[in-house]
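A single protein chain has been omitted from the complex, and every remaining protein chain is retained in its original position.
Right, chain A next:
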Amino acid sequence: MIQINELSKKYKGADDFSVRDLNLTIENGEIFGLLGPNGAGKTTLISMLSSLLKPTSGHFTIDGLNYKDNKNQLKQLIGIVPQEYALYPSLTAYENLMYFGSMYGLKGQSLKDDVNTHLEAMGLAKFAHKKIDAFSGGMKRRINLISSILHNPKVLFLDEPTVGVDVQSKNVIMAHLKELNTAGTTIIYTSHHLNEAEKFCTRVGIIDHGTLICLGKPQELIAQEENAENLEGVFLAKTGKALRDHA
């Protein structure tokens, strides 16, 4: 279970909080969609939960652990799929996966078997020994995902895992995530694809200006919102239609 209490983050020099006094509980086994316009605070929240950012105030625990006291234990428990391709372009897919698997303490034949199994499941087995440089965006996204789940994390954070990929790759990625969830992994993911989130998530939270403004099961939220036919309708009703450009 992820327990977030009064969590806030204000970047140095910023006028406002990116995340403000956020309270949230995510139960084990959930697929939780963190939705919101650009700059709403989604990535900041995920970055804090995945040890990349230090909160300004508040605290959170994942499975009862926090980074201050159980840093390595907690890192072993979670997986993070960053928005960018966090891979070495001059290494092959296999070499990348072996390396990142090793960083979780995995080794030997079992690591090799896990790598091959995931490559097979993601339709990348025949490209295992090709350099990442030569991969398409969709292929890189899939390797990016495998790199984060080789150690069977209990909680998986995904920051826009399907951005910029074709429908085929997206289907494979989503199917794989479903399988992981079925096997017991709690998934927290951010996305701008609201249709995808509507189908995929067991629960969503809409965040805007660093504050959680809406929380619930997709179908419940749609039913509660007048004139909303889908999650996008709910989203627009809650966050407005104004552009969110900022620099």
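In the analysis below, a residue touches a chain if its C-beta (ideal position, glycine included) is under 8 Å from a C-beta of that chain, and two chains touch if they have at least 3 such contacts; residues count from 1.
The rule is simple: contacts and distances are computed from a predicted model.
Not every chain of the complex appears here, and the one that does not is recorded in UniProt as "ABC transporter permease", selected from "NADH-quinone oxidoreductase subunit", "Transketolase", "ABC transporter permease" or "Ni/Fe-hydrogenase 2 integral membrane subunit HybB". Note on the undisplayed chain: of the listed residues A:31, A:87, A:124 or A:146, the one touching it is A:87. Across A:50, A:191 or A:239, the residue that sits in touch with the chain not pictured is A:50. The chain omitted from view is touched by exactly one of A:72, A:109, A:182 or A:227, namely A:72. By the touch definition given at the top, chain A reaches the unshown chain through residues 48, 50-54, 67-68, 71-73, 75-76, 78, 80, 82, 84-91, 95, 98-100, 102-105, 107, 131, 147-148.
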